[in-house]
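Partial complex: the chains shown occupy the same locations as in the complete assembly.
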Amino acid sequence: MRPSGRQPSDMRAVTLERNVAMKAEGSCLVAFGNTKVLCTASVETSVPGWLRGKGKGWVTAEYGMLPRATGSRTRREATAGKQSGRTQEIQRLIGRSLRAVVDLEALGEVQITCDCDVLEADGGTRTASITGAYVALVDAIKWMEERQLTRGKALIDSVAAISCGIYRGTPVLDLDYLEDVEAHTDANFVMTGAGKFVEIQGTAEGAPFDRSELDALMVLAEKGIGELSSMQKSVLGQ
Amino acid sequence: MRPSGRQPSDMRAVTLERNVAMKAEGSCLVAFGNTKVLCTASVETSVPGWLRGKGKGWVTAEYGMLPRATGSRTRREATAGKQSGRTQEIQRLIGRSLRAVVDLEALGEVQITCDCDVLEADGGTRTASITGAYVALVDAIKWMEERQLTRGKALIDSVAAISCGIYRGTPVLDLDYLEDVEAHTDANFVMTGAGKFVEIQGTAEGAPFDRSELDALMVLAEKGIGELSSMQKSVLGQ
Amino acid sequence: MRPSGRQPSDMRAVTLERNVAMKAEGSCLVAFGNTKVLCTASVETSVPGWLRGKGKGWVTAEYGMLPRATGSRTRREATAGKQSGRTQEIQRLIGRSLRAVVDLEALGEVQITCDCDVLEADGGTRTASITGAYVALVDAIKWMEERQLTRGKALIDSVAAISCGIYRGTPVLDLDYLEDVEAHTDANFVMTGAGKFVEIQGTAEGAPFDRSELDALMVLAEKGIGELSSMQKSVLGQ
């Protein structure tokens, strides 16, 4: 039934490859099927102005897409002179998701910027970004710990994200581009390794959805997040 | 327990005042307690480029805040030279919410722009904006119907929005600014008059939340949306 | 003769309503007939860079127009990415006019920003803005005096503004939109309560004007400013 032949509760093949960027303190190349995102985590000594002198750190994210990550070429945002509303929305979501599992006081007065650059886009770029950026972030924090730059345990939990949607009447897990275009309801779930919610964003693209449909999506999401959390632990050698 | 003395399931006093802008095809001044938003709906004959010639219309929204709607003066976005990520995120949400209850083919090839300008901000500006913009939109569509500019019934349902959150451990309805700042979980619900979901956005500001907390917020939201939908019907004389 | 039925030397109904913005140190909703402007005065502790450390304060103004204050929707300047030349010209005029009646040394090293946001536009938005912003400014200075933040008497005089023009050959006071579009000469006068000029801007929109026409406009302006000054005094309880 699904264009890819997957079962409704099947995720695409997911891979997480660490240490792909020579110069970053942490990095991860994440693939959700044909969606590929290069995530780097950069430790910088300056924090945003409003945090200065408060002894707390900050975790933030930026998101970009290579012009030909998409089926037809997308205009480069640096040429357009600004980031689109969609880009800003996504990078704010990634930043909030990562901050939910970091103790900013333990981090000390540094900023970690997670850059998520989409090399290939086939649906689910924001969920892949969150899942991969977490891995890059863990390595950046390890890098800090090895240099005794933190003030205790900065990581509280792990975090991952997955999309679900109602495709031709059936709730399915991890939409690819073909499904995303057609799905009547589209939801993104960001959850911790402990199984709690960090963020839920459900949107009726066509007809509004009801409580039972939302419940079905949640069940799928919990399954998917469980699998992603295991993969994160495994690749991080935990 | 709540700073305002409200019960957990109490909304603030809500008012919806129609026809407040002399020149707009539809308008509504909406108040959720001390939050006040002026909503106008403008009918324009041009649609976005990618819709041209397809016989369909479009509904979009823009959001702004007067500089001194807030406790300390906020920089004017026209001076800053761009809309913030937050502003873009909110206006995209308002636009999607309104489109969920409009038959764009019945609308014909016109664009209705709903401007939501916050005169006073005390929490819940996006939910008040959606609730008020719907009223302005209905009047703009009536204005079109009176001139026989639509191609049949363009309105499918009504739409309203409300926030909920977990404040000092208790799920509460319709957060004001003092509660919003302190709440550990904050969720916005956009629902139709028929009781279905158009959009859910739940965010853990502090600790992640679990399924039972989310369920409690949904119960509150359904109550609140029910009351808002009744008020919308009443003020529209339906 | 005038579209509104007014006599040549009649102003429109003018109202000045104080304390309309909960959070601002001073505020005034001013109406010149159907033109309505919300003016707020915000006291801020930082002054422009070039004034820093000189023991003097600053009064400045910003001007904006809600998109549907006008007959057809005007593009939002925050979306356009910049303020128009007209907007900048108007806000510079408002700022100069207010500074003319303030002793900046007595103010101390603070900045008062007067925001003038047009809710409805029917001609004369800049003159209404000046007249209303003065009332908001007075209340902001009173707020400072109550907290003993000034260094003596900061207000030197009052200030108000009115437009005049030559409409179908007759000099008339306080042009509304219909007159403004058609008037051959259009002049704005900013004057103090003591009857002196702060600013005169006369423009020949069609045929150039001569000295006697200018003299006739000045007589009207003096009458109008006199009435506005009385209203300002009255609403301020002076």
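Letters are used for the chains, namely A, B and C, taken in the order the chains are written, and counting of residues starts over at 1 for each.
Methods note: a residue touches a chain if its C-beta (ideal position, glycine included) is under 8 Å from a C-beta of that chain, and two chains touch if they have at least 3 such contacts.
The structure presented is a predicted model; accordingly, all values stated were derived computationally and were not measured.
K.L.:
Given the 3 placed subunits, let me have the overall number of copies in this structure's complex.
P.N.:
The complete complex, not just the displayed part, contains 6 copies.
In the analysis below, only the chains that are shown with their structure count from here on.
K.L.:
Quote the value, from 0 to 180 degrees and to the nearest 5, of the angle by which the CA atoms of chain B must be rotated to coincide with those of chain C.
P.N.:
The C-alpha superposition of chain B onto chain C needs 180 degrees.
K.L.:
Can you tell me which chain is nearest the middle of the complex, judged by mean CA position?
P.N.:
Located nearest the centre of all protein C-alpha atoms is chain B.
K.L.:
At what distance in angstrom does the C-alpha mean of chain B lie from that of chain A?
P.N.:
Their C-alpha centroids are separated by 28 Å.
K.L.:
Taking each chain's centre as the mean of its CA atoms, how far is chain B from chain C in angstrom?
P.N.:
33
K.L.:
Which parts of chain C, given as residue numbers and ranges, touch two or more other chains?
P.N.:
Chain C, residues with two or more chain partners: not present.
K.L.:
How about chain B: which of its residues touch chain C in the complex?
P.N.:
On the chain B side, the touching residues are 21-24, 27, 34, 38, 40, 42, 44, 62, 64, 66-73, 76-83, 87, 113, 115, 117, 119-120.
K.L.:
Hey, which residues of chain A end up touching chain B in the complex?
P.N.:
82, 85-86, 88-89, 91-92, 96, 100, 157, 187, 191-192, 194-204, 207-211, 214, 218
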